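All protein chains but one are shown at their positions in the complex.
Moving on to subunit A:
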Amino acid sequence: MESSSILDSLGVEIIGVMAPVSICMFLVVLLTYSLSVTSDPQIRTAANLIYIENPSDSATVKLEGSLENAIVFVVLVAAVTFVLVLLFYFNFTNFLKHYMRFSAFFVLGTMGGAIFLSIIQHFSIPVDSITCFILLFNFTILGTLSVFSEGMPIVVRQCYMVVMGIVVAAWFTKLPEWTTWFILVALALYDLVAVLAPGGPLKLLVELASTRDEELPAMVYEARPTVSRSHRGGGGSSLRVLVGGGGGVLDSGSVELQAVGDGAATHNLDYNAVAVMDIDSVDGVGRSREGHSASSVSSEPSRELGSIGNRESVAEEEMSPLVELMGWGDNREEPRGLVEESDNIDRGIKLGLGDFIFYSVLVGRAAMYDLMTVYACYLAIISGLGCTLILLSVYNKALPALPISIMLGVVFYFLTRLLMEPFVVGVSTNLMMF
């Protein structure tokens, strides 16, 4: 008897990814709105190398210039990703991790610091420089430590991923308008090719990581591995079950069972029997940007409840201390026999940091026009993300998260701006509706 419907576990997984994306987008919109960020024509960035947009140029000039900017940008991103793949291939993983930590430090310290200072200036908060410096220092160091580190609470790690996404996205909204749109579309196409095409750098990266069974040296947001309470033989990823009836993520690797006592104790002990398994298969959405993040694959042990109750017919959901605490090394064979059914594992879905950033850039850019476009783009992006998650459960391999959402977002932005706005504004100013 299942005490929870499939919607509980399915919902938790999807929310686990959509919530941080929504929070990131919301905060970027808030930042853009309150600070009235405008495009600064003086800044020359990687996105501006060829053509600096001038609002007074004609449409054709802007079109060509932005197209060139976008192409150059994508080429740069591709080049950096190939370098990343090479370094990973030659086992420079440590160097990559230190580089990522350094870039996290840099992003949080300088770009994040600039944002805080802008906020302080804008609202004239009378805080003194010493306090400010100490707080910024703490914030940056903690963020650097949370990247690739084992010893940080998962919540802190997730928060810092979101914060970094916000910081980079806020800076990207300073790009000129036409360039932003072209870059978004170009990156969506690049993502599609890089993750799915046989020679694509992200696909190579993902395959390398999975054959070596290593963690990707990239910044990814990982949703907390869910502990499903379902009792079916191998609850598995609910997404998978929803779509294909357990398309089986079969795994090799050791099984480890741990019993946790009755719910009397702390929140920690609310997990029932947990099976921790190593898994080879790849199961994530991924994309990469500028060496900041690379595609995501989950290759981590995860938990799964229930179904381990064969040895002793413990049918009931909670409070079923099944098997005793097993050492990490011993009893590997024995539990294996128990868990024939629980082969499907829930793992935290991983979403690359680049996705956070570019979704937020799109929504931030929409915010610079009007709130109506923000709502439309937000809904479009979230539905795109939902589609991508469903595809993920169907195909069970790393998928690009950008294309569907960005395409939907761009289409909806322009449709809203061209069609919906005149309608809504006209109708409401004439007091007919709204």
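Here is the rule we go by: a contact is a pair of C-beta atoms (placed from the backbone, for glycine too) under 8 Å apart; a residue touches a chain by one contact, two chains touch by 3 or more; residues count from 1.
Throughout what follows, contacts and distances are computed from a predicted model.
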"Protein BYPASS-related", "Gamma-secretase subunit PEN-2", "Geranylgeranyl transferase type-2 subunit alpha" or "AP complex subunit beta" - which is the UniProt name of the missing chain: "Gamma-secretase subunit PEN-2"
Touch criterion as defined above, residue of A:Val12, A:Leu35 or A:Ala78 at the omitted chain: A:Leu35
Given A:Val156, A:Met372 or A:Met407, the one touching the chain that is not displayed: A:Val156
Option touching the unshown chain, where A:Leu117, A:Ala197 or A:Leu379 are the choices: A:Leu117
Residue touching the undisplayed chain, where the options are A:Leu10, A:Leu96, A:Val147 or A:Ala170: A:Ala170
Residue ranges of subunit A at the interface with the undisplayed chain: 35-38, 113-115, 117-118, 120-122, 124-132, 134, 137-139, 141-142, 150-154, 156, 170-171, 174, 224-225, 258-262, 264-269, 271, 274, 276, 303, 311-312, 321-325
